[in-house]
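Apart from one protein chain that is not included, each protein chain of the complex appears where it belongs.
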Amino acid sequence: MTDNMKREPMVEMFIFETFQLLDELEQSLINSEKESGFESSINEIFRIMHTIKGSSAMMLFENICGLAHSIEDLFFYLRESKPKNYDSSEITDIVLCGVDFIKNETSKLENGMELDGDSSELIYRIREYLQSLKRLNGEEVAQEDAKEPDSGEQNPSKKYAISLCDETASSKSYKYEAVLKFEEDCEMENIRAFSVVHDLKEVADILYCHPKEVLEGEGDCEIIRKEGFKVVFATDLGLNEVKDRLSHALLLKSLDVYVLSDDFSTESVKDYLKDKDESEKGNASEQDQKEASSNDGADNQKINDSNKKNKNENEEKHGSVPSNANSLGKQSVISVNISKLDKLMDIVGELVIAEAMVTQSPDLAGLQLDNFQKSARHLNKITNELQDIVMSIRMVPLSTTFQKMNRIVRDMGKKLNKSVELEIIGEETEVDKNIIERISDPLIHLIRNSIDHGIEEASERERKGKPPVGKLVLEAKNAGGDVWIIVKDDGRGLDKEKILKKARENNLIHKPESELTDKEIYSFIFMPGFSTSDKVTEYSGRGVGMDIVTKNISMVGGSINVESVPDKGTTFSIKFPLTLAIINGMAVKTGRSSFTIPTISIKKSFRVKDEAIIEDNNGNEMIMVRGEAYPILRLHKFYNLDTDITDLNEGIIVMVENDSKVICLFADQLLGEQQVVVKALPRYIKKVRGIGGCTLLGDGSISLILDIATLINIKEV
Amino acid sequence: MKRVLVTDDANFMRTSLRMMLERHGFEVVGEAENGMVAFEKYKEMKPDIVTMDITMPVCDGINAVKLIKKFDPDAKIVMISSMGQECFVKDAILAGAKGFIVKPFKEDYVIQTLEKL
Partner (left out) sequence: MTKELENVMEVEEDTQKGKYLTFIIGKEVYGIEIKYVTEIIGIQQITEVPELPDYIKGIINLRGKIIPVMDVRLRFKKEQREYNDRTCIIVVEINDISVGLIVDSVAEVVDISENDIVPPPNSSTGFSNKYINGIGKIGEDVKLLIDCNMLLNDEECENLAMIS
């Protein structure tokens, strides 16, 4: 079964879908809890667990399957029995634990690790809870049962779904007895038998069957597995027709049909069957009584043959080419492995460069090529469009990431006993896939901080004349070529004095305090090791965090800002470029090397004229621009490159900014600005400080992309 | 070549089945993520066989069987069920489903079942 299935793509899909379902589930749970009841989402939660159960069983992940099953059971009970006494937040807690377990296991799968989690304790807890829930609601359930019989799957209706016909009442000509055996482990043998009887009923009167409960869609599967399913019926059909009809039963392993003599009353059939059961083991001679007995062997043979034939056909087809991929009814949305997109992006990048190499080839210089130019323009238009499309494929809406924050807010609020409402705006905003991956952790951190430190307890809020429920806004929007993500709370705001004190202690203040703007003061919280919290909580205030947020954000080319008003709240604004894989860059030259500086970080570039250059004792140079001193980083010195241009007056200064910190890079000359495709350095080369990747220039040469954030930090230290 | 419409709310299950069936020379002409979509697609492409999950949003498998059977009494529908869903399978058979497969399913049995319809 699953073993000969192609595993890899299935694993990918399992991971993808399970995560998706769990996110949905989390949302449903949290929404239900807010409404303090599960009525609206019970079905959805049940269905999601059911699906996860099915998929994980297919993948043989028994731990996940078992856990999903127990949650499914819990919600089945909630759905079918509608108990009155239960605490929805308790259920939410339990189920969220389960969700976390499955998430955790699925992440292990994603990272190629062993699925070694043990869900048995959780399953036990859920079962226990279900039991206690049943006990708690025992009486009410019993009463409701009396009024209205439960129609759930565990307690199906008691009335016969197929009724037996009194033998004497049957007007049909012949009576037969059939014994059917099904394939091993085909499961639900009772329902298979039910299906047979259901089909037979159209042409026959059912006189008797064993086990009898099959008629209700129940009955012991074990008996059918061991003894086969016996059915006695009356019909006008001939023996061959009967056999033909019965042999259509699915997953049939063997079929015996006997013709019964006319005078068999229902009673005698029973006796007869009983006799036969006993005699069958030792003695087959009794079968002589039956006309059809001589054919038995052959018939069995026939059916086995046909099964075999099926199998042969299967094998033949196995090797054949899979059916036409362009078949009808394909989905309109497909999931694609991200590495394929990366590759596509690379190739389109190459194409753009190759195009430039052709159309700007030095061989063409001075030639009058009207047709060529026309075609080149056309080509350029197409490559640009292609590039746009590829970029748009990589764009993913922020909604999943944003929705995840509901859970964080819920958990935090509950733990800290604060009531917080989260408003989400603009979740449909799309950003590059890479950004999505990096943004989640910083957002979680900011939100935790807001709830932990920003939003006050209800009593304090009321004293301040604010509504008791704290408000947190998570907003995304497009502005120009950038995406803004804003986290805003209406809490107590940042404590300026505390931040200043801490900044003083850590020697972070480099100018007179009276000159510091509020913004500059607040920005100290992004410095490494900075935390104003007096007590360390589980969620925030460990002195690490904000700098990690900054780091994560700058890794994807973003920047963060903070604004705060005492007792009104704090707003964090994060700015990202729309995409990362293709950036606008300024190429500069130093010696024989070419570097590319992301245009986004460039403030300006200029030649040194009469700006004052200051040098400190350690040889660190500073340049004075409009009364401000900025450190100079000479690329040739920093990277130890040979160049003739070492005089600051001869080269070029590029002023770059990151996180409102500014330094001046010194290079030989500017080569020009262009769109470049960001490529990683070969894996064989270990990390080089200050270099974020490389790119190909129009002439096919390689330029190293500078990682401005790192360079600034190195210079600061 | 038998043309099959696969119905399941889980993409994973649909793909498992699709791969299984295509390996054995079935043509999967469509996928549906719930009973309503299955019904619409059935009308549109008249597949030879429909595989039908039971628990699905919007319109579950049992209702879908009823809808399809009403539209085409000769429709061949195979239910995809889990252990513990006996009652629903029974209802599906009463509604006209031809057979059923129990999850987690064995490739052999899936193919045998569908070949035989």
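A and B label the chains in the order they appear, each numbered from 1.
By definition in this document, contacts are C-beta pairs under 8 Å (C-beta built on N, C-alpha and C of every residue); 3 or more make two chains touch, one makes a residue touch a chain.
This is a predicted model, so every value here is computed, not measured.
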For the chain not depicted, the shown chains it touches: A
Of A:Phe19, A:Tyr86, A:Tyr174 or A:Tyr639, the residue in touch with the unshown chain: A:Tyr639
The one of A:Glu110, A:Asp346, A:Glu457 or A:Glu611 in touch with the missing chain is A:Asp346
Missing-chain contacts on chain A, rising order, are 346-347, 350, 353, 592-594, 638-641, 679, 681-686, 688-689, 691, 694, 696, 700-704
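Here is the rule we use: only the chains that are shown with their structure count from here on.
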What's the distance between the Cα centroids of chain A and chain B, rounded to whole Å? 26
Chain B contacts chain A in the complex at 1, 5, 9-13, 15-16, 19-20, 22-31, 41, 44-45, 55-57, 81-90, 93-94, 98-100, 102-109, 111-113, 115-117
Chain A to chain B touching residues, read off their complex: 1-2, 4-6, 9-10, 13-14, 17-18, 21, 43-44, 46-47, 50-51, 53-55, 57-58, 60, 152-153, 156, 161, 183, 185-188, 190-192, 194-195, 198, 217-218, 248, 250-251, 307, 310, 313-314, 317-318, 320, 322-324, 327-331, 335
